[in-house]
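The block underneath contains the structure these notes are about, expressed in structure tokens.
Of the protein chains in this complex, all but one are displayed in their positions.
Chains here go by letter, A, B and C, matching the order in which they are written, and residues are numbered from 1 within each.
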Amino acid sequence: MTDVRPHQDIATPAGDIAKPIKSELLHINMGPQHPSTHGVLRLFITTDGEMVTKVVPYLGYLHRCAEKIAEGNTYHQYIIYTDRMDYLAAMNCNWTYCLAVENTLRSLGVEVEIPEYAEYVRVIIGELNRIASHLIAFGTYGLDIGAMTPFFHALREREAILNIFEKVCGARLMYSYYDVGGVKWDIPDDAMDEIKLFIDLFPAKLDEYNELLTGNKIFVERTANVGVLDAATCIDYGCTGPVLRGSGVKHDLRKDDPYSIYDRFDFDIPVGTGTVGTVGDCWDRYHVRMLEMYESWRIIQQAVDRIPPRGEVMAKMPKNLKVPPGQGYYRAENPKGEMGFYIISDGGTVPFRCKTRSPAFHNLHIIEHVGKGQMISDLCATIGSLDLVLGEIDR
Amino acid sequence: MVKFVTDIWDTFSTVFKGMGITARYMRKKPVTQQFPEERWALPDRFRGFVHNDVPRCTSCTLCAKACPVDCIYIEMEGKGKDRRMTRFAIDYNKCIWCSLCTEPCPTNCITMSHDYDHSVYLREKLVYEFVGDPVIPFKPKKAAREEEAEA
Amino acid sequence: MHETLSNLPLLSGLPAQVLVVLAMVSAGGIILGCIAVGGMFFIWSERKVAGYIQSRYGPMYVGGWHGVLQSLADGVKLLLKEDIWPEKADKPLWRMAPLLVFLGAFLSFVVLPFGPNFVGANLDIGLFYVMATSSLVVMGVISAGWGSNNKWALYGALRGAAQVISYEIPLGLALLPVVMSTGSLNLGTIIQAQAGWIHNWHLLNPLFFVSFWIYVISSLAEVNRVPFDLPETESELVSGYHTEYTGMKFAFFFLGEYADMFVVSAIGVTVFLGGWYSGIPALDVPALFPLIFILKSFFLVFVQIWLRWTLPRLRVDQLMYVCWKVFIPIALANLLLYGVIRTVLS
Partner (left out) sequence: MTEQEIYQRLQARFDDSILGFESDIPQPVVSCTPEAVGDIAKYLRDDPALSFDRLLCLSGVDYEGLDEKGKGKHREINRYEEDGTVNPVEDPGTGDLAVVYHLESFKHHHRLCLSVRVPRETPKIASVGHVWITAQYGERETYDFFGIEFEGNPDLRRLFLPEDWVGWPLRKDYEMPVRYNDVPLEGLGLAVRDEQ
């Protein structure tokens, strides 16, 4: 990969921007109950007319101290808490956590042999949830810009995915389906039929979304050249996922650091190209998500074609899981970006320390930088394009 | 100037395209269900309210231990043969429907039912008591033998 | 009207002054009732249209068939609601604002020509009067935003003021060529100029075609509808200038908005779409005139609703750009062109 940033110290983002004329500033609380902060994010903004001169996020309205809870719960029990991190992509959070525990076990000399069939199930379900999460991102982004209809259309397709998940694991939002060593149940036949049906129907819907919103001139005017993030800034702020890719950096852990069986599938990593504006603007980030849905669809299609005959879905794991003493940081590509778990084990049944690196937490930080000098409407557009999930930021 | 004209043209054409899509949907039948009248079929694995089949409960407390939010309360009195289960309660204020409690159950007596609409007006009513008078815990043959061996 | 009243047996003995007041009150009551019922119908139809566009049903229960009485139920609910006001609100302004917003729409109804003889007041300056009264809305918006003592509401008010006042200009300029053509501001006269077959409608006159589009789009901005709903932008300014209003005060804003929608549609129908004429001379019976007029206006209202559930909204500077750099130059050029052509042809 090319060297994307010229190395120099960057000035701290605190401080106001210069004012052209002498005018009074207005301090406004945006949130925690605000329609476009996507949950309970509170932004303390200073405005000069319509211009935002300073943005300070205040977090913690959804804080549950999950990391402390992890220290009191067994490795199995903590899976259900990972559901509640990125609640729009709970399957992926489960997966990342299970992956981290499995890899920690492996690296410490414990054999974890995940069945081939289970790996395929994991990929299919994980990618379906990626589509579901991006659908919400797409829909709520339309809502932020003022178009309400795409949101309902996106929810309709998401509902199809949730129906599949309900058949697979019995829940519609908090799945806790992945388990350390595999998945808890296999995919029932009727759910498999629904997945195939979904594969058949989805691309047409995607085209429709593109016609309804992506290409709309008003939408393009609202998002192109707004909230531009260059690649160097993104990397400095630790952004990952569609935010980083929207800035033109081709980085996806599924390709760059392949886990599970992603190296067997043929898919592309979409990056922002500045089709209608500058590279790294809101439209690029949005469009990367739209393209990623298509890529996920391709992965699911291949996985459904190649899935081996039904077999075991769980590796042979001890009932009372004990992880030998040691530590490790393992990560996976979630819909929002790179999610990682840093697990320190002391040899017991509970983690000694389980730190979560949540992508939205790092993506949020850039608001301080990019929010300055924008209009209030642009700030809403930018927040929407970052696709923040407060469950994950506050943990 | 060219951009000025093309912008206007783009705006009109994309707006009409969008209006075409929405007009198409206006003629289609909605996909939503009218909930109280129409109910969708619950899948087999649906995780509804937790149900305890008390006559088969061995009061082994494995479910309470497995629960990540500690919402299952099991109380017992007496020892050995006089052991009675005085309480088996589930606090649905805390329950998160994760089904972790059903996995270790030796007799499959604690299960996830298909009920999902038990709303109540008072939080206290969400504490479900499954045992009234003290009951003798169920003893499967093997478990009983183990208990004897322990004693 | 008071003459009609004096013919009634019960009222025949009353003095003329009382009858005039009575006539005014009853006329106002009729208009108010029409606005209320019409507004409820528009709200219901907006929710149904939105529902079907979004693959759902919308209201379904109240009133039996497809929830027709849902708006009535909502109105009753709003009436019974507690009236909460911000402690530090500027009380007189805050109370006046919903009335001002409503008043603008209410006054415009006076001149709407539903038929040749079916008009509240057949003013010679009808078009001018409508333009003037619809500006009252902006007074309401500003006083609501300022009086609420809420920063979001203030933003909504500022945006609303800038928007409504700016868009009055292209709105007026778009109507001018028609006025030049008919030589009158009287709405009835303008309609009568479009009598006969459908090609007499001003919309199908190539010279007025551009005017029509400018009028339709500017009227969206005039009544704060998507894509120009910047004063209320529920996703940015929470709910803009009426954030703090509850109960009946909020209902007045709501009714005012829908009544306004009808007014601008009716003016559009009057000026460009042949008013009460159906476009086929055989169908132009006086009894059908109000029906045709109302149906045409409903269609334009429906288009406004349809647009709302299709489009995203503009940003405030883009809104101004569209007004000052697109509509006003085009409208002026259009006016000039029309004047030149008219002079040359005559």
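One rule holds for everything that comes next: contacts are C-beta pairs under 8 Å (C-beta built on N, C-alpha and C of every residue); 3 or more make two chains touch, one makes a residue touch a chain.
The model shown is predicted, which means the values in this text are computed figures rather than measured ones.
Here the missing chain is touched by one residue of A:H38, A:H76 or A:R331, and it is A:R331. Listed residues A:G60, A:G311 or A:G373: the one in touch with the omitted chain is A:G60. Residue in contact with the omitted chain (choice from B:V50, B:C71, B:I96 or B:V131): B:C71. Across the interface with the omitted chain, chain A contributes residues 1-5, 7, 9-10, 12-14, 59-60, 63, 65, 67-68, 71-72, 107-108, 235-238, 249, 251, 256, 325-329, 331, 338, 340, 342, 344, 346-348, 350, 352-353, 355, 357, 361-362, 364-365, 369, 394.
What we mean here is this: only the chains that are shown with their structure count from here on.
The central chain of the assembly on a C-alpha centroid basis is A.
The chain with its C-alpha centre at the largest distance from the centre of chain B is C. Comparing chain pairs A-C and B-C, the larger number of C-beta contacts belongs to A-C. One inter-chain figure worth recording: chain A and chain B are separated by 26 Å, centre to centre, where each centre is the mean of the chain's CA atoms. Here the CA centre of chain A is 45 Å from the CA centre of chain C.
Put simply, the C-alpha centre of chain B and that of chain C have 51 angstrom between them. For chain B, residues that reach two or more other chains under the stated contact definition are 15, 18, 21-22, 31. Residue positions of chain A with contacts to 2 or more other chains are 149, 156, 212-213, 216, 218.
Contact residues on chain C toward chain B in their complex (touch as defined above): 49, 51-57, 60, 306-307, 309-311, 326. Looking at the complex, you find that chain B touches chain A at residues 7, 10-11, 14-15, 17-18, 21-22, 31, 43-47, 66, 68, 96-100, 104, 112. By the touch rule above, chain B contacts chain C in their complex via residues 4, 8, 15, 18-19, 21-23, 25-26, 28, 30-32, 34.
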